[in-house]
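With one protein chain removed, the remaining protein chains of the complex are shown where they sit.
Now for chain A:
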């Protein structure tokens, strides 16, 4: 078996690499040829499944980017040719909306909704139900458009405040940088509603003054040293998918702000098959990591909803959670070793022991530090052989209460599938509206029959029923056994199996929903999602109360149309669940829609906290939720975090002002 060797940076790791790279590969090569072709087949299948939406990966355009670090290695990092994220993000991504420039929802000349591009399962399809759903849910109207500013007006961008001394020394290191307006604007925001809304209106606030693209750990060390020397503010930038205002430049910052874009640190440095770990540069985005590991027959199994664009370093810095955490764990369960560059130097552990009793785990100062302490450069992560078999599924419940009771029972029996999510009635309808045009009369006939069976024969109220989507992974046999167990539990709570299709569509929705927001914003509809975690006994209450609070606040704030206020339970734990809320409304008639939106979101968060929910399950705190930190972790807790910050970064070089 031949493996491509990525470039290596440190002496130690290069020794390990040359000797031990791909630990256990002998075992693999001992296996028969058919076995390895099996692997290939699985890998192929896996590739097609991974985030089922990716029809074809973007072909490489990044060979030119190989810089010193990569040249240092003996071999070329061939795989980097197929990296998703180029240095100039604008080549493939929108500057004022979600995702790829070629993919978006629009209403065609016939007034039908359509999803453009070729990347996703839904690409090129007509979605007949979407228009009516949008009109009836929001009172939106195709006649009332709110188009975005078409191009980024560079003259609206403030000229950069450059620290000449810093710049001069930076140049001498050969690390690529730019102070081009577009590059800077791209790194000035995440995907909060107010951030995107402002961009669509062509409004641009404080943006970083400079963007640098380190290629490896050592580059980061140099940049941080220079930043400390010249008192420059550094803001790490990974995938840019933040929804906590974490990437917003603090307006009070007077120093030159340098955005440290990790996207070019995107190699898998080694894979250790004996211990099932991989050592990866932290700038790699989720889809690349999975794809590359899949090629070797492995996966991390970490699939946050943003995995197309979010980066490993970002996951670590925000304590990310993946859809399939029931099998693979959340980021804190997956990480074995972290290397982070701080103003005080590099922090890392001396070994890769699977668990240690050496005082408080220093990894937990890093995880969730949200870029306030340093830059995560390399991470050793657990990997797993790719699952042999994967199966979607869905269950319809007569009402949300029964659905939650079922999820609770599944958690109690600790038999949750890789993923289990429960959507409420509104989201069920939403999912329905996103059904692409069916190709045959037969399918639509079947759909009609199913509907008849559930609503008329089984007596489910179409305005109350809700659906759980399931994803099973593992050995075929075990999956089928597991599936039966889960469906048996569901039956006790009045659940009816509703097919694989519904399940798969549910998961597809995850990836396209962010695109849908852009469509909404073309027609006066603004919205956002937010999440929390909550003990089991409060799940129903929090869902009901937060949704009701949103509706009431919208009414009080003068929103003319009833809002969409919906939720789903997306993760189950032994002692509670993660709940995700979606909220959107038609803002026609409001003079300051973003302000209204923010007030409602604020009220909703207050409601969450009052009902025993957490400040965040995985989105993080950023600057958006800072005000509640003290009451969340107590004053002493704040002091503890503060003292770490004061020691690690006394001059606030990592000055994004998140968290504290």
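Simple rule for what comes next: contacts are C-beta pairs under 8 Å (C-beta built on N, C-alpha and C of every residue); 3 or more make two chains touch, one makes a residue touch a chain; residues count from 1.
Note that in this section contacts and distances are computed from a predicted model.
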Quiz prompt | Chain not present in the shown complex, as UniProt names it (candidates "Protein phosphatase 2, regulatory subunit A, beta b", "Phospholipid/glycerol acyltransferase domain-containing protein", "NADH dehydrogenase subunit 2" or "AP-4 complex subunit epsilon-1") | solution = "Phospholipid/glycerol acyltransferase domain-containing protein"
Quiz prompt | Options A:450, A:544 or A:557, residue touching the unrepresented chain | solution = A:544
Quiz item: Out of A:377, A:611 or A:652, which touches the unshown chain?
Solution: A:611
Quiz prompt | Residues belonging to chain A that touch the chain removed from view | solution = 537-538, 541-542, 544-545, 548-549, 609-612, 631
